[in-house]
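Here the complex is missing one protein chain, while the rest keep their positions.
For reference, chains read A, B and C in written order, and residue numbers begin at 1 within each chain.
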Amino acid sequence: MNTQTMERRQHYLNVSYGIRSWLFTTDHKRIAWLYLVSVTFFFFIGGLFATLIRLELLTPQGDLVQAETYNKLFTMHGVTMIFFFLIPSIPAVLGNFLIPMMIGARDLAFPRLNLASWYIYSIGGLFTLIAAAAGGVDTGWTFYTPYSSIYSNTHVVLTVVGIFVTGFSSILTGLNFIVTIHTMRAPGMTWFRLPLFVWAHYATSIIFVLGTPVIAITLLLVGLERVFHLGIFDPELGGDPLLFQHLFWFYSHPAVYIMILPGMGVISELIACFSRKRIFGYEFVAFSSLGIAVLGFLVWGHHMFVSGQSLYAGMIFSLLSMLVAIPSAVKVFNWTATLYKGSVSFDAPMLYALGFIGLFTIGGLTGLFLASIGVDVHVHDTYFVIAHFHYIMVGSAVMAYLGGIHFWWPKMTGRRYPEAVARVAALIIFLGFNLTFFPQFILGYLGMPRRYHVYPPEFQVLNVMSSAGASILAVGYVLPLIYLIWSLRYGAIAGMNPWKAKGLEWQTPSPPPTDNFDVTPIVVHEAYGYETDEPQAIYPPGKPLHV
Amino acid sequence: MLGFPLFPDQASSVAARVDALFYFLVSVSVFFATLICILIIVFAVRYRRRSENEQPPAIVGNLGLEILWTVVPLGLTMVMFVWGAKLFFVIYHPPINSLEITVVAKQWMWKVQHPEGRLEIDELHIPTGRPVKLTMTSQDVIHSFFVPAFRVKRDVLPGRYTTVWFEATKAGEYQLFCSQYCGTQHSGMVGRIVVMEPARYQTWLSGETAVISMASAGEKLFQRLACNTCHLESGAGRGPPLVGLFGKKVQLQNGQTVTADENYIRESILEPQAKITAGYAPIMPTFKGLVSEDGIMQIVAYIKSLTHEGTQAKK
Amino acid sequence: MNSNHVLSVRLYAVIFLALVALTLTTTGVAFIDLGGGFNVTVALTIAVVKALLVILFFMHVRYSDRLTWVFVGAGFFWLAIMMALTFGDFLTRGSG
Partner (left out) sequence: MSDIQTIHAHQFDAVEQQHEASWIGMWVFLATEVMFFGGMFMGYAVYRTAYPQAFASASNHLDIWLGAINTAVLICSSFTMALGVRSAQLSARKPLMIFLALTIALGAVFLGIKFTEYYFKYEEHLVPGSAFLFEETSLARQAEIFFSFYFAMTGMHAVHMIIGIGLLTALIVMASRGRFSAEYHTPVELVGLYWHFVDIVWIFLFPLLYLLGRHL
C-alpha cells in the first residue's frame, strides 16, 4: 500500500479536521488521543516535581528548597502522577482506543459519556493545576487527617475538589467498559475468546466502579470538615483519624491494582505476539485478573499495621495481603512459560514487556516484605515502601504503558516508529530505573523515613546514586516523546498488520475507519491462534473485504 | 569499609528476630527473581526468532504446572504470614515489668517523661537489658515513634494512647525519627535514644535533684482537681473506688465489661459519659481543657500506683 | 430480557401500602425498649425489607435477568466487605 492510496482512504483521523472535530468528537479513537495528550502533559508535570525532589535529596541538608516547598513538591508529585497519569493512562488511552476494536464493535456503549469522562478529567486537572499554581498543598497525596482537615493551611480544598471531580471520569470510563464488554461483543466473540487485554480492563473497571466512589465521599468529607468545620475526623470532638485511613485506603489500595492490571493486559498481548505463541494457561491468566480485582478490596489494612489499628485486624489484613500476591505470581509464571518454544523477537515493545516481568517480579516480592507484618513494623513509611511501589508503578505500569504505545502506534497513526532508537530508549529507561530505585530498598531498611526534606549524612551516598539514576530515567522518558512525534510525519507507512499479530484490531486498516470495521466480523477462532495463518475473525460472505 | 552503612545495627532484643525474617524474605525473593530472570533469558535466547515465517507449536497450558505455581507460592506466603504474625505479637506485647515512660508528641518535638519525674526533650535515656514501655499520645496531628536500630515503630495518635516497647541490648546512641508525615518540620522531628549500662543510667537518673515522681505529681493533681471528693479510697463515694482499679475488668452500666487500661482511664477523665461503671450515676463532669496531656499521664501513673499493698504501706 | 414486563396497578398499590405499613411499624416499635441493641436489629431488618420491596417490584429486578441480579448484589456486597473489615478493626481494638 503506497503512500498515495493511504492518504486518499478515509479513516478516523482525516474524516474531519479542526478544533471542533476533536473537542466534540464521540469517536472512542479520537477520545483516546485527547486522553493521550492530556495524560502525557500531566506525566511530565509530575516528572518535573520528581526531578526537584531528587535534586533536593542530593544533600542531607535542605538547601535547594525550604521544608514547606519540599512538602508541597512530594504532595503534588504524588497527586499528579497517581490521579492524573497512572490511573487514567492505559485504560483511557489504550483501553478506549482498543477495546471496541478488539471485541469487534463500532464504538463503546456510551460514546457521549466517554467524551464527558475526558471533560470531567480535564476540569479536575484544571482545579489541581490552579491549586498548584496558587501555592500547592502540603498534606501528602494521602491527605491524612487531622493534618489535612485542621492543621494544614495550604490549598487542600481546591486539590480535594480536583481529585473528587476526576474520580467521576474514572467511574464513567469503568462503567463504559463494563457495559461494552457485556453487551457489544461481535458474534462468536465468547468470553474465553476475548483478548486478555479486555479481561484485564474488565477487572480494572470493577475497581473503577466499586472503589472510586468511596474516595469521592472521603475527600468530600475532608472538604466539608475544612469549609463548614464539621467534626467528622476531628480528634478534639472524639473523631477517629483511623476512620479516615480506613475509608481512604479502601479505595487507594485497589487503586494500585487499577494502575497495574491494565499493564498486565498489555503485557499478555505483547508476550503472545512477540513470541508468536498462545498465552500459556489463558484461563488462569484471565481469572487471575479478576482474582486480583476482588482480593484487592480485602487487603487495605496493610497500610495501617503500625497506625494504632487493632492487632487482630492487622493479622487478618496480613493474611489477606499474602493471598493477593498469588494471582500476580501465577501471571508471571504463565508469561515466562509462554516464551518456551516460542519464536521470540526483540522489538521495542518486547523489551518493555521483558523488562516489565523482571521489575514486576521484584516489585511483587518486596510487597511480601510489607505484607508480613513483623517486618512491616520496621519498614513502614520508609524508603523501602517508596522503592516497592515505584517498582510496581514506574518499573511495571509505565513500562507496560510505553510498550503498549509502541505496539499499537502503527495501528493508531498508520506510521512505524524508528525501531533502533526505540530499543535504545527502552534499555536506558530500564537501567535508569534500577539505578534510581534499587538503592532506596537499602535506604529503607536502614530506616530513612519517607517524605524527609533533611536526612542524616550517612544516607547521602545512596541518595546521590538514586538521583543519578533519576537523571538517566528522565533522559529515557524524553526520547520516546521525541521520536514518536517525529514518526507522525516521517515514520514509515505501517500496513494493516505490521507485527503479524492476532486480534481483531489487526484485521482492519491502520489507521482504522471511524466505524472500525466496514461490517461486523464474525469470530471463529480462539485468541492468540499464532499456530495458524488464519485470522481470528472472518467477514460475512459476499461483503468486500476492506482493502 | 564502604564509608556508609548498608545495614542498620541491631540494638534491641527484637532486632535479630526481625532481621532473621528479613533475610528469609530476601532469600526467597532473590531465588524467585533470579529463577524468573534466568528462565526469561534462556527462553528468549534459545527460542529467538530465526526466520520470519516460523510457526511455534500451540501450547495451551498445563494444569499440573498451574497448580504447582499456585500452591508453592501459597505455602511460602503462609510461612511468611505465620512467622511475621508471631513476631508482630512479640513486638506489640510489652512485658509486665517494663519501665513505664510516657511520651507526648507535639508538632515537631518529643516530650519524654520518666516515672521518677525526669523530663527530656527529643532525647530518651534508657538502661540496657531492661524492657521499656512507652505510652504515647499526640497533642495535634499523627506522629510516629520510630527507632530503626530497635526495629520498632508505632504511630502516635491524638486523642488516644498507643504503646510501643523495646529492650535495648547494646549501649550507644541511636536515631529516633518521626515517620508519619506531620507537617512542615516533619523531617526535623528527630531525636536520640541514649542507651547506657544500668549503673551509669542510675547515676544519670539521680543526677537531677528536686524532681517529684509522676505518681506523686499525679496525686497532687488528683487533689487539686478535687477528684478525691467523689473517688474515696473506701469506695463509698459517688465515684467508683480507684484502688487496685488499673488492669482490672470493669462492669459497665450497659452490660459490657472493659479492662481498665490507660486508654480507659484517659477516656473516663475526658469523656466520662462514654463508659459508665455499673451502679454509679453518670454525674462526673468532663475535665477536658482543665488538665493537659502530661497531667492526665501523671494522674494515670498515680492511679496505677494505687495498689492494695501500696495503700496499706502508706497508712 | 428485562423490564418490559408490565405490572398491574393493583400490585404496585399493594407494595405501596406494605411500605407505608412498615414505616408506621418501625416508627411505632422504636418507642418500645426491646433491650440489648435489639431495637437496632428490628429497625434495620424492617428497612432492609422495605428496600427489597422497592428493588424487586418498583425497580422490576424481580423480572430481570441474572446479570442484573449480579450487579444489584455486587454493590451491596462490596459495601458489606468495607463494613466487615473496618468493624473488624474497631470491635477488636480494645485488646490492641
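We take it that a residue touches a chain if its C-beta (ideal position, glycine included) is under 8 Å from a C-beta of that chain, and two chains touch if they have at least 3 such contacts.
Quick caveat: nothing in here was measured; it's all calculated off a predicted structure.
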item	value
Visible chains in contact with the missing one	A, B, C
Per the touch definition above, residue among A:L175, A:L298 or A:L504 touching the missing chain	A:L175
Contact with the hidden chain (one of A:T159, A:T212, A:S396 or A:Q507)	A:T212
Absent-chain interface as seen on chain B, which is shown	254, 271-274, 282, 284-286, 288
Missing-chain contacts mapped onto chain C	1-4, 6-7, 9, 12-13, 15-16, 19-20, 23-24, 26-27, 30-34, 39-40, 43-44, 46-47, 50-51, 54-55, 57-59, 64, 67-68, 71-72, 74-76, 78-79, 82-83, 86-87, 90-91
For chain A, the residues touching the chain missing from this view	100, 105-111, 171, 174-176, 178-180, 182-184, 209-214, 216-218, 221, 224-225, 228-232, 234, 236-240, 243, 247, 515, 520
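Assume only the chains that are shown with their structure count from here on.
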item	value
Distance from the mean Cα position of chain C to that of chain B, given in whole angstrom	42
For chain C, residues that touch 2 or more chains besides their own	94, 96
Junction residues of chain A - those touching two or more other chains	242, 308, 311
Contact set on chain C toward chain B in their complex	36, 94, 96
Complex contacts: residues of chain A adjacent to chain B	62, 67-68, 71, 138-140, 142, 144, 146-147, 150-152, 235-236, 238-242, 275-278, 280-284, 305-308, 311, 314-315, 318-319, 322-323, 325-326, 329-330, 332-334, 336-337, 339-346, 354, 357-358, 361-362, 365-366, 368-369, 371-378, 380-382, 442, 445-447, 449-456, 458-462, 529-533
Chain B residues within the chain C interface of the complex	92, 255, 258-259
